[in-house]
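For this view, one protein chain was removed and the others were kept in their places.
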Amino acid sequence: MQQIPKEMFQPAIADSREAEKISKPSLSFWKDVFIRFRKNKLAMFGLVLLILLVFMAIFGPHMTKYDYATNDLMNTNQPPSSKHWFGTDELGRDIFARTWYGARVSLFIGLSAALIDLFIGVLWGGIAGYRGGKTDEVMMRIADVLYGVPYLLLVILLMVILGQGLGTMILAMTITGWINMARIVRGQVLQLKNQEYVLAAQTLGASTSRIMFKHLIPNAMGSILVTMTLSVPTAIFTEAFLSYLGLGVPQPLASWGTMASDGVQALQYYPWRLFFPATFICLTIFAFNVVGDGLRDALDPRLRK
Amino acid sequence: MLRYISKRLLYILMTLFLIVTVTFFLMRAAPGGPFSSEKQVPPEIEKNLNEFYGLDRPWYNQYFDYLVSIAKWDFGPSFKYKGQTVNDLINEGFPVSFFLGMESLLLAISIGVLLGIIAALNHNKWQDYTAMVLAVLGISVPSFIMASILQYFLAIKLGLFPVARWESLQHTVLPALALAATPMAFIARLTRSSMLEVLSNDYIRTAKAKGLSRGQITVKHAVRNALLPVVTYLGPLSAQILTGSFVIEKIFGIPGLGSHFVTSISNRDYTTIMGVTVFYSILLLVAVLLVDIAYGFIDPRIKLAGGKKGE
């Protein structure tokens, strides 16, 4: 064995503030996550599916010579055929074109609503749960007020005051959408904040935000992701409901939510009008779910095999 | 505990007051009124109508009257159904909605939790995937589509159930299923995900090391702790489900309370809007309180009562 000269040793800096930090570089954490995610076949399948759906939303409408708005009153309610791949609707419009046009609207709405719900909900619920006491009481009662006031009335007023538009629509969708998320996060935080590792971190003087983002929220991730996957379909169908009030996407623009709500009326006669939008909604949610699951598993070091 | 609850009751009253106030002003600011129709009522008659319902008085008088009548639990006459009071509407509709709601809640909870547990215990096996597919279907198909599909296939095509109406226990099966589908799926997903978290915790490992059987571990430790998010979700959900669902009642022709939540607003039936909102809000606020109390039983470390930090 070779002798190592003493000069080659350097004293390690013993900073108590650094003691709590994870010494592993965070880059490799994400790399690690990615490697684990890639191993999960189902999750990868979901990811591919999601990419495909987005691809079709961008290019789908151009794959057919039909346009999403032009009526063809001589060919209404045609079943799927080589001409109209997904059939036609009650005004003879091509459902294939409408489905992928609607995908743009619905994917955008679903994603943005879910992200906004996530952001507000996690923050609101996290603070309420962690602070507890009066803060918790006041914050959660505000959520209750929003939840108790008739939503329909709230939306009618929003519509009257702000007028039709994308901003109003997103606002109407998220004004109460985040509450579920906030409640779930608050419940989880209430439970987690008494766990030994949180108490330990507190004792070691970690800042509130550090405890929140490094300890509490990652450990509540499972429920957060599940709640988020519920936000997506809720948003897609809330848009259809808002259309009823004249606040959704204006006709003749298509969205999956309105197509499915119209289609369900024709279920007994022209089932394809429901089948296509509903199937793609299901596929989207499925993809979100498995990707979410895969992410969660990949993020959770304890589940490492 | 008792002190906590009485304090919370006070908060509930304050919250209720806020809900009533916000609703009152939203309702009044919404365009259209209870008597607007394509066949316009002559102005003189509209004047009389407004007088009768007190709509001609200044808003603060009306607002105050509402507060008093709510305190007396007398919501006044309905605008839309002559000769019926809002209390009548609630008393007639709520039992129906409650029965249906209980049925679907029981369905949603029992099957949802069971599916979730099976999925979690068989993480990434076929049981897990099957449960996931079922759950995805439940989550992405909203109740009004589910209702139409169930009605079409099970009642019309197969003739297993009556198409609609509220006559016997059999009539309740399809609406209860349709109403339960989404909550069931969501509960299954929530249970699964929190079970997975709990199962990887140290105390489960300890329990395993102690040689407890898998069943004992599941029941004694995992499920109880995993139920917390489910309970959180159940609070507001039960307030919603027990007061009925507009679409389900419409599709199945059920005389429940749920339809009043929507039709009263379309009709600008002010007294009914107020009545059902107050009724629902009370249920909601109590349910939310019960959830918080339940937290303490599920995990004794959760203490909401005191304001002191870090106890």
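Each chain gets a letter, A and B, in the order it is written, and its residues are counted from 1.
By definition in this document, a residue touches a chain if its C-beta (ideal position, glycine included) is under 8 Å from a C-beta of that chain, and two chains touch if they have at least 3 such contacts.
One rule holds for everything that comes next: contacts and distances are computed from a predicted model.
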Per UniProt record, missing subunit out of "Oligopeptide transport system substrate-binding protein", "acetolactate synthase", "Cbb3-type cytochrome c oxidase subunit 3" or "Dimethylamine monooxygenase subunit DmmA family protein" is "Oligopeptide transport system substrate-binding protein"
Which residue of A:Ile35, A:Val48, A:Leu115 or A:Val160 touches the chain not shown here: A:Val160
For chain A, enumerate the residues touching the unshown chain of the complex. 69-71, 73-74, 76-77, 90-92, 156, 159-160, 164, 243-246, 250-252, 262, 265-270
Could you list which residues of chain B touch the chain missing from the display? 30-33, 35-42, 44-45, 48-49, 52, 80-84, 88-89, 92-93, 111, 114, 117-118, 121-122, 127, 148, 151-152, 154-156, 158-166, 170, 173, 213-215, 218, 250-253, 255, 259, 266-268
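Assume only the chains that are shown with their structure count from here on.
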Flag every residue of chain B that touches chain A in the complex, lowest number first. 11, 14-16, 18-19, 22-23, 26-27, 29-31, 124, 129, 132-133, 135-137, 139-142, 144-145, 148-149, 152, 156, 186, 189-190, 193-194, 196-197, 200, 225, 228-229, 231-233, 235-236, 261-262, 265, 273, 277, 280-281, 284-285, 288, 291, 295, 299, 301-302, 304, 306-310
Which residues of chain A touch chain B in the complex? 40, 42, 132-134, 136-137, 140-141, 144-145, 147-150, 152-154, 156-157, 160, 179-180, 183-184, 186-188, 190-191, 194, 202, 219, 222-223, 225-227, 229-230, 233, 237, 260-261, 264, 267-268, 274, 278, 281-282, 284-286, 289-290, 293, 296, 300, 302-303
